[in-house]
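With one protein chain removed, the remaining protein chains of the complex are shown where they sit.
Our next item is chain A:
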(Lines give C-alpha, C1' and ligand atoms only; values in the text may rest on other atoms or scores of the structure.)
Protein backbone atom coordinates (compact mmCIF):
# COMPACT_ATOMS: atom_id res chain seq x y z
CA UNK A 1 0.00 0.00 0.00
CA UNK A 2 2.99 2.25 0.42
CA UNK A 3 3.26 2.49 -3.31
CA UNK A 4 0.45 4.94 -3.64
CA UNK A 5 1.17 8.65 -3.88
CA UNK A 6 1.54 9.69 -0.32
CA UNK A 7 -1.45 11.77 0.67
CA UNK A 8 -1.04 14.17 3.54
CA UNK A 9 -3.56 13.90 6.34
CA UNK A 10 -3.91 16.20 9.36
CA UNK A 11 -5.40 14.67 12.51
CA UNK A 12 -6.65 17.23 15.02
CA UNK A 13 -7.33 15.23 18.16
CA UNK A 14 -6.72 16.10 21.79
CA UNK A 15 -7.33 12.60 23.15
CA UNK A 16 -3.92 10.98 23.23
CA UNK A 17 -4.94 7.32 22.76
CA UNK A 18 -7.24 8.05 19.89
CA UNK A 19 -4.65 10.32 18.26
CA UNK A 20 -2.03 7.61 18.50
CA UNK A 21 -4.48 5.04 17.11
CA UNK A 22 -5.43 7.22 14.14
CA UNK A 23 -1.80 8.01 13.40
CA UNK A 24 -0.92 4.31 13.58
CA UNK A 25 -3.65 3.01 11.31
CA UNK A 26 -3.34 5.85 8.82
CA UNK A 27 0.44 5.48 8.60
CA UNK A 28 -0.02 1.74 8.11
CA UNK A 29 -2.11 2.65 5.08
CA UNK A 30 0.80 4.71 3.80
CA UNK A 31 -0.47 8.19 4.43
CA UNK A 32 1.69 11.06 5.64
CA UNK A 33 0.13 12.03 8.93
CA UNK A 34 0.51 15.31 10.77
CA UNK A 35 -1.05 15.94 14.17
CA UNK A 36 -2.33 18.77 16.32
CA UNK A 37 -3.21 18.38 20.00
CA UNK A 38 -5.19 21.53 20.53
CA UNK A 39 -6.99 24.25 18.67
CA UNK A 40 -4.17 26.76 18.54
CA UNK A 41 -1.66 24.22 17.31
CA UNK A 42 -4.14 23.09 14.71
CA UNK A 43 -4.78 26.62 13.48
CA UNK A 44 -1.05 27.32 13.24
CA UNK A 45 -0.35 24.17 11.23
CA UNK A 46 -3.42 24.55 9.05
CA UNK A 47 -2.42 28.09 8.05
CA UNK A 48 1.15 27.01 7.23
CA UNK A 49 0.70 23.71 5.48
CA UNK A 50 -1.64 22.14 3.00
CA UNK A 51 -3.33 18.82 3.58
CA UNK A 52 -5.30 16.47 1.39
CA UNK A 53 -7.59 15.65 4.27
CA UNK A 54 -8.16 17.20 7.67
CA UNK A 55 -9.85 15.09 10.36
CA UNK A 56 -11.06 17.79 12.75
CA UNK A 57 -12.23 17.13 16.28
CA UNK A 58 -14.69 19.65 17.69
CA UNK A 59 -14.13 19.67 21.43
CA UNK A 60 -10.54 20.84 21.79
CA UNK A 61 -8.52 22.68 24.37
CA UNK A 62 -7.74 26.38 23.81
CA UNK A 63 -9.88 26.72 20.71
CA UNK A 64 -12.66 24.44 19.52
CA UNK A 65 -13.15 23.05 16.04
CA UNK A 66 -15.82 25.56 15.07
CA UNK A 67 -13.64 28.46 16.13
CA UNK A 68 -10.86 27.09 14.00
CA UNK A 69 -13.22 26.99 11.01
CA UNK A 70 -14.33 30.52 11.76
CA UNK A 71 -10.76 31.84 12.00
CA UNK A 72 -9.73 30.09 8.82
CA UNK A 73 -12.78 31.44 7.10
CA UNK A 74 -11.91 34.97 8.22
CA UNK A 75 -8.35 34.49 6.99
CA UNK A 76 -9.72 33.88 3.55
CA UNK A 77 -10.01 30.12 3.34
CA UNK A 78 -13.09 29.51 1.32
CA UNK A 79 -12.93 25.86 0.54
CA UNK A 80 -13.33 23.38 3.37
CA UNK A 81 -13.78 20.51 0.97
CA UNK A 82 -10.81 18.72 2.48
CA UNK A 83 -12.15 18.93 6.01
CA UNK A 84 -14.15 16.21 7.76
CA UNK A 85 -15.41 16.54 11.33
CA UNK A 86 -14.41 13.65 13.54
CA UNK A 87 -16.31 14.02 16.75
CA UNK A 88 -18.20 12.30 19.49
CA UNK A 89 -20.55 15.26 20.05
CA UNK A 90 -24.27 14.62 19.99
CA UNK A 91 -25.41 18.13 19.17
CA UNK A 92 -26.77 18.36 15.68
CA UNK A 93 -26.47 22.12 15.92
CA UNK A 94 -22.67 22.00 16.00
CA UNK A 95 -22.56 19.69 13.03
CA UNK A 96 -25.06 21.83 11.16
CA UNK A 97 -22.89 24.93 11.78
CA UNK A 98 -19.80 23.17 10.58
CA UNK A 99 -21.61 21.99 7.46
CA UNK A 100 -22.51 25.63 6.86
CA UNK A 101 -18.81 26.38 6.47
CA UNK A 102 -18.76 23.82 3.70
CA UNK A 103 -16.97 20.93 5.44
CA UNK A 104 -17.17 17.71 3.51
CA UNK A 105 -18.85 15.59 6.11
CA UNK A 106 -18.66 14.26 9.63
CA UNK A 107 -17.96 11.03 11.43
CA UNK A 108 -19.03 9.99 14.88
CA UNK A 109 -15.89 8.42 16.26
CA UNK A 110 -17.60 5.81 18.38
CA UNK A 111 -19.53 4.43 15.42
CA UNK A 112 -16.44 3.34 13.53
CA UNK A 113 -14.05 0.49 13.91
CA UNK A 114 -10.50 1.31 12.77
CA UNK A 115 -11.17 -0.62 9.60
CA UNK A 116 -14.33 1.33 8.86
CA UNK A 117 -12.53 4.58 9.56
CA UNK A 118 -9.84 3.75 6.99
CA UNK A 119 -12.57 2.88 4.52
CA UNK A 120 -14.22 6.26 5.09
CA UNK A 121 -10.95 8.13 4.74
CA UNK A 122 -10.24 6.32 1.50
CA UNK A 123 -13.68 7.15 0.30
CA UNK A 124 -13.20 10.83 1.03
CA UNK A 125 -9.81 10.91 -0.64
CA UNK A 126 -10.88 9.04 -3.73
CA UNK A 127 -14.51 9.87 -4.42
CA UNK A 128 -15.78 12.16 -1.78
CA UNK A 129 -18.67 9.95 -0.60
CA UNK A 130 -20.38 11.86 2.09
CA UNK A 131 -21.73 9.51 4.58
CA UNK A 132 -23.59 11.02 7.42
CA UNK A 133 -23.98 8.77 10.33
CA UNK A 134 -26.82 9.17 12.72
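Here is the rule we go by: a contact is a pair of C-beta atoms (placed from the backbone, for glycine too) under 8 Å apart; a residue touches a chain by one contact, two chains touch by 3 or more; residues count from 1.
Basically, contacts and distances are computed from a predicted model.
Missing chain, UniProt protein name: "histidine kinase", from among "Nitrite reductase small subunit NirD", "Electron transfer flavoprotein subunit beta", "histidine kinase" or "NADH-quinone oxidoreductase subunit J".
Contact between chain A and the unshown chain involves residues 15, 17-18, 21, 59, 87-92, 108-111, 113-115, 132, 134.
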